[in-house]
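Structure, as structure tokens:
Heads up, one of the protein chains got dropped from this complex, but the rest are sitting where they should.
As written, the chain order gives the labels A and B, with residue 1 at the start of each chain.
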Amino acid sequence: MNPAMRHVYGWLLLTPAAILLLAFTHFPTVATLFESTFSKGNIVRPSRFIGTGNYEAMMADPIFWKVLVNNFWFAVGTIPASIALAIAMALLVNRALPGRPFLRLAYFTPTILPMIAVANIWLFFYSPDIGLIDQVLSAFGFSGHNWLGDPSTVLPAIIVMTVWKEAGFFMIFYLAALQNLSPELEEAARLEGASRWYFFWRVVFPLLMPTTLFVLINAVLNSFKLVDHLFVLTKGGPDNASNLLLYYIYENAFSYFDTNYAATLTVVLLVLLALMSLVQFFLLDRRVHYR
Amino acid sequence: MLLKAKRTLVQLVAATCLSLTAVIAHAKTELTMYYPVAVGGPLTKIVDGLVADFMKANPDIDVKAIYAGNYNDARVKALAALNAGQPAQLSVMFSIDIYELIEQDAIVAFDDIVSTDEERAWLNSFYSTLMENGRTAGKTWGIPFQRSTIVMYYNKDAFRAAGLDPESPPATWEELVAAGKKLTKADGSQWGAMIPSTGYPYWMFGALAMQNDQVLMNNAGDTTYFDAPATVEALQFWKDLGSKHKIMPEGTIEWGTLRKNFLEEKTAIMWHSTGNLTTVKKNAKFDFGVAMLPANKRRGTPTGGGNFYIFKKTSPEERVAAMKLIKFMTNPERSGEWSMKTGYMGVSPAAYETAKLQEYVKGFPYAAVARDQLEFATAELSTFQTGRVRKALDDALQAALTGAKTPADALGDAQAEAVRLLKPYQ
Partner (left out) sequence: MSDLAIRRRYSAISTSLETVAAWVLAILWISPLLYAVWAAFHASEYAINFELFAPLTLINFQEALEQAPFLRYGFNTFVLVTMLLISQLFVCTLAAYAFARFNFAGSSVAFALVLVQLMIAPEILIVENYSTLAKLGFIDTITGIGLPYMASAFGIFLLRQAFKSTPKELEEAARLEGCGLWGVLWRVYVPLARPTYLAYGLVSISHHWNNFLWPLVVTNSVETRPLTVGLGVFGAPESGVDWSIISAATLLSVAPLLVAFLLFQRQFIQSFMRSGIK
């Protein structure tokens, strides 16, 4: 092949992907920024450039701040818990315990379900009085609770459901990593009289750091993307106690037809995502133990 | 051999030409309509049935009825379809979407379509209270189809067990509290009453406010009265039902599971749409009754439900066809049928005079409660920027009911938000 032709061929091969990515990732990102500087238009008053107008309105919008706080707590609630559970599950499955295929199946199956189905199932569990959890509680003599209708319990309730769905997914990656660990390490640790706990914290966990980083990135991205359940469970209520940023964006764009404000909110979301990625890559990368 | 082939070819061409002509001559008008379902029961099948009957009676019109979800979904989908250049000629949408739709220049007023005196009379043949949400700026934009009011369902067996007269349900706020106290069981297995506060809390609240002789907005759709003293009082009463009188669970009560709760006898009284009537009737294992909502200063309830709207982006033929469909779906016989199958109201006095519905009401008098309540009814909350204004009120109601804010504070915040949103329209 003519060496100069490799440039031509390279770009030609890349073209289909390039067009699609430009159209649905890069161009919209720029367009979002652009749209966020215009006001909401309709037939009577067309949209006009207002610079930072939408951003000022956003800063003064109590729902915006509530939504950010919710996203924060949602992330803090789901990420450490699902990672810890995922590691525990991976460790358990990795040992040759009786019934291992069943264990693996049980832990992983929730991942295969769509979030909307998970939400439907858990909606029944959380229903006050007639729901499963309240029924079990009353069988033991405890009074029920309006899990999804009480602003102080709605977010924890959603977090529990999300951890149920996500833990199995992360378990798989940890399982892969554990199976790649050399068995001599465990031998050596046992010979040196190290306890299992010590072995785990000082040897295994640091070696799992690359996986943890990968899982962490996934988990953070998911915590922003996962809003399907709100459509079935609470629609963001009560009084925005369970509202999340992407759902608020959807409401503004498709219920109120204010695509400009929705674009403003999207810009915030993009900035947050970029920040998260940077933080994870630079800060954590330094503590990761590559072999 | 060749001759035979030629002959067949000629025949084929001739047949094609003839059928093409036939097709052109019988060009069907195609209508696409979106509609929502907001109450229980196999409503999509009933709508499909009505549409099928219409197409049989009008072979030159083809109707595609698309079930779009709830009221919000229906509006979103219909407008999205229009914006994306897809066909949609008419839709059933929330009666209160009217200002939004006018602002988007999406719908056409019926006054601009009707041409004969007969049709103009037809516009006036519906209940005037139901037309309130469909009229503004002197024109008619929506025709009632699946309309309702809130009614009070109550468990007669539970009344008897508590020593109350099953034939005289509470008629005032005080009576409601008194009855509720007797009906609420100490072990928590049965509450006195439940008023839902998710889903459409502002709708339930409209009833309470009206019972306190207070409307929530003005006719022009640009002013709200969320922080009027009577409004705050109404919210305080709603909250007190749970926190002070303990006849209702505290916090929010889920709209979707309320009917189930009532059928499972977890509550002796429920406030819900009359659209649930037929489903409740079919599934209740106990003796139940339906009554008008209790009064405070007066009786009151908002109307609710969906209207037919015709979109602006329609050709004259499509408008004629759409009018035919709407007239068909809302004529007295059909409206009567629809009412019997669902529990929604008949939309015109004439509907209640049809033989079938008269007989039905005689055998099941509760079917007329919503109609009788029309006398005390008022329009549903509807303003410009209706989605956001409603959300502000919904949030305030939920905040007050969960104890996060006092009713006065919550409604004050909601009013401030509404004023901010509506200022450009005043």
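In this section, a contact is a pair of C-beta atoms (placed from the backbone, for glycine too) under 8 Å apart; a residue touches a chain by one contact, two chains touch by 3 or more.
If you're wondering where the values come from, they're calculated on a predicted model, not measured in any experiment.
In the entire assembly, the chain absent from the figure touches the shown chains A, B. Of the options B:Val37, B:Val177 or B:Val290, the residue whose C-beta touches the omitted chain is B:Val37. Checked against the hidden chain, the listed residues B:Lys260, B:Lys313 or B:Lys341 yield one contact partner: B:Lys260.
Of the residues in chain A, those that touch the hidden partner chain are 1, 6-7, 9-11, 13-14, 16-21, 23-29, 31-32, 35, 88-89, 92-93, 95, 97-99, 101-110, 112-117, 120-125, 130, 132, 135, 164, 168-169, 172-173, 175-176, 180, 196, 210-211, 214, 221, 224-225, 227-228, 231-232, 246, 249-250, 253-254, 259, 262-263, 266, 269-270, 273-274, 277.
Seen across the whole complex, the unshown chain contacts chain B at 34, 37-40, 42-45, 66-71, 73, 77, 80-81, 83-86, 198-200, 254-260, 264, 276, 279.
Just so we're on the same page, only the chains that are shown with their structure count from here on.
Interface of chain A with chain B (complex): residues 42-45, 63, 127-130, 138, 143-144, 146, 148-151, 234-235, 237-240, 254-257.
By the touch criterion stated above, chain B contacts chain A in their complex at residues 72, 76, 79-80, 100, 103-105, 188, 197-198, 249, 251-254, 257, 260-261, 264, 266, 385, 387-388, 394-396, 398-399, 401-402, 404, 424.
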